[in-house]
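Missing here is one protein chain; the remaining ones are kept as they sit in the complex.
== subunit A ==
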Amino acid sequence: MLYIVLIPLLLSCIIPFISKIKHKLHTGLFVFLIPTVIFIYFIRFVGTEFEPVRQSYNWIPSLGINFDFYLDGLSLLFALLISGIGALVVLYSIYYLDKGERLGHFYVYLLMFMSAMLGVVLSDNIFVLYTFWELTSISSFLLIGYWHFKEKSRYGALKSMLITIFGGLSMFGGFILLSVMTGTTSIQVMIQNAEVIMNSPYMPLALGFMLIGAFTKSAQFPFHIWLPDAMEAPTPVSAYLHSATMVKAGLFLVARFSPIFADYEWFFIIVSVAGIVTLCWGSYMAVHQTDLKAILAFSTISQLGMIMAMLGFGTEAAAFAAVFHILCHATFKGSLFMVAGIVDHETGTRDIRKLGGLMTFMPMSAALALFGTFSMAGIPLPFLNGFYSKEMFFQSTLDLPAGANVVATFLVDIIPYLAVFGSIFTFVYSLYFLFGTFAGKKQVDQLPKHPHEAPIGMLLSPFILVLGVILIGLFPNAFNGTFIAHAAEAVAGSAVVENIKFWHGLSPAFQMSLAVVAIGTILVSTRRKWSKVYTFVPGGRSINNIYDAIISKLDSWSRRITTFYMTGSLRLYMAIILSTIMLVTLSFMLVTDGFTINSNDLAPVRLTEIAVVLVIIAAAIGTIFARQNLAAILIVGVVGYGVSLLFVIYRAPDLALTQLVVETVSVALFLLCFYHLPNLRNKKDSTGTRLTNGIVSIGFGTLMTLIGISAHSSDWFGTISDYFLKTSHSLGGGDNVVNVILVDMRGLDTLFEITVLGIAALAIYSLIKIKIKKGTK
């Protein structure tokens, strides 16, 4: 199975070479073989006696990250959708995309996506799943931005990228929590140990993180906003990614993990509320759109919401209905996208206000759209699969088990009404799509191209999908036992036996369907009269505006923060660094109770020391207040000589000698340099700056003094200097212990110190000698 998953990715490497000969042969013809082979591979598994297949390939065994593939009913359903619709989409794209396009890019991205998507649905290992999940986000980003010269494409690609990657990372967090809780990386093992997860205190966190991932990917409210903008992608991409496969990855994730969480009350509440709100909002907004693909995008959002809601219900019937609707939705939505693409391709516009009366020009497309939209609307006809799944949806809303808490009880009561509300608008936009495009007045003069029927190759893919709609509609039970029941079993966790029947008698669900059709028909015919409602809800407040505001505010706020402290002033940075050191050190010392003052082992103070220190203090203060550069340097010299006097007093002759000479040399160098510089000290600082600088420096000095005193007061370990004193002569052969330490005991330090000196000298030499003249580079 590893090869089946990776075949598209591997073969995408040779696409660029094949696309070189695209003028003779459309690249898509070659690509078409790949999903077809995969489809044939997977179709073999379909059957009543299907048993889950497990295969494992090592990747990073030490981290428990391996290519573990698990093919059960749910994965099989998705794998067939991915490869089947993938093949049809490639076939469609052969006619849709001109040979002049960059076909190599297109098919590489598409195959990359196909691999990623197969990996997502087949992986049993959560981290491998996550890897493929992100690959779908990336390839989807590339596909949406395929026409990268269009501003809107880039905007849409970026938006979908930000939102889905946000969700993906959140999901990753959830996965890590899950693997920490259970100690395994396999989803199936987690399902077997569901009670470990359910009893863990981190379970709500893991669930929340994972649901964010699922909701962003599946365009659930309020993360649905990327999907309408993703319609800037070429239509085959919209049909494939944004109706049939990628957006269902989130559904897949929820379905996959629902055996673990199904009994958890909040799982029901969150998922069903998200789903049902998305259903209503998406279908309500779809009627407001004027772009064919935008209608379909919102329709996808709403249908995904419906499936999500069913997954949230958690009953066996709902799980079955959800799985069934995944299949139904993929067939009719794929065909509708392709029809929209055909209309766009043959008339030059997708604006529904300019379209109309295309039935006579494009009878085939019109017929295909008729089946697709009627199925989507759930019109009660025995050859439309959409009706069956919608009926089951209504039934499952009515059969919800009584809720355990107030919220759940309230939800159980209200969900059927919301379901009907959403379905009414589904009906409205379906017919609006159909009649707005194909019926009504002919407006041929408004169209950029003269409309005519699409070539047969382009019609082939939607035709096959519509055939699927009808076949599933006519013989639903042929798909039931062999295929859908297995998938529902994987979701519900136990075997599901459902019968799909057209006629249930006058059940409440059928009455709901009739109500939808009746009210829907009235709303469609009076659409112009009530469409003003959209100026109040949503009005100007849309989630898009919030998204745009967040993006631009993030930008401007971070810029403001950066310009606030990144002023370019080194003095400010110095103040920040010192205050940070001060704050951190001070709080650490206070927390650990580190300040100790102990006067036990202090040496007596002599008069000479006091005198020298007083001179040093006076000179240090004098440096601060000196007006002239040269004066300041000379006074600093006093400090240096004072220090070397201290070395003399404390019996460090080597240090004293070195300090004397080094001080002399550095003062001389300072004088040499500053003699040529303008008098910087004349610059007046504001009182505030001076006050801050004063506080920071006094505080820092005090802190360091306190630390020094504390360090001396807490004498924890004995010194190692006794060893040096004892062994200096016997080991090093010298009586000058300092020198023996420098050249013998710790010679490596000295070696690198003289290296530092050498580098400094060479740096100074090159700074002075290598002058780049103005204007040269």
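In this section, a residue touches a chain if its C-beta (ideal position, glycine included) is under 8 Å from a C-beta of that chain, and two chains touch if they have at least 3 such contacts; residues count from 1.
Criterion: contacts and distances are computed from a predicted model.
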Practice task
Assign the chain not included in the display its UniProt protein name, restricting the answer to "(2Fe-2S)-binding protein", "Type I-C CRISPR-associated protein Cas7/Csd2", "Na(+)/H(+) antiporter subunit B" or "Electron transfer flavoprotein subunit beta".
Solution key: "Na(+)/H(+) antiporter subunit B"
Completion exercise
Among A:V406, A:L607, A:L725 or A:L748, contact with the omitted chain is made only by A:L748
Problem - Residue of A:P401, A:G440, A:P653 or A:G701 in touch with the missing chain, whole complex considered - result: A:P653
Practice task
Pick out which of A:I40, A:A404, A:A549 or A:V661 touches the chain that's been left out of the picture.
Solution key: A:V661
Completion exercise
Residues on subunit A facing the left-out chain by the touch rule are 653-654, 657-658, 661-662, 664-665, 668-669, 672-673, 732-736, 738-740, 742-744, 747-748, 750-751, 754-755, 757-758, 760-762, 764-765, 768-769
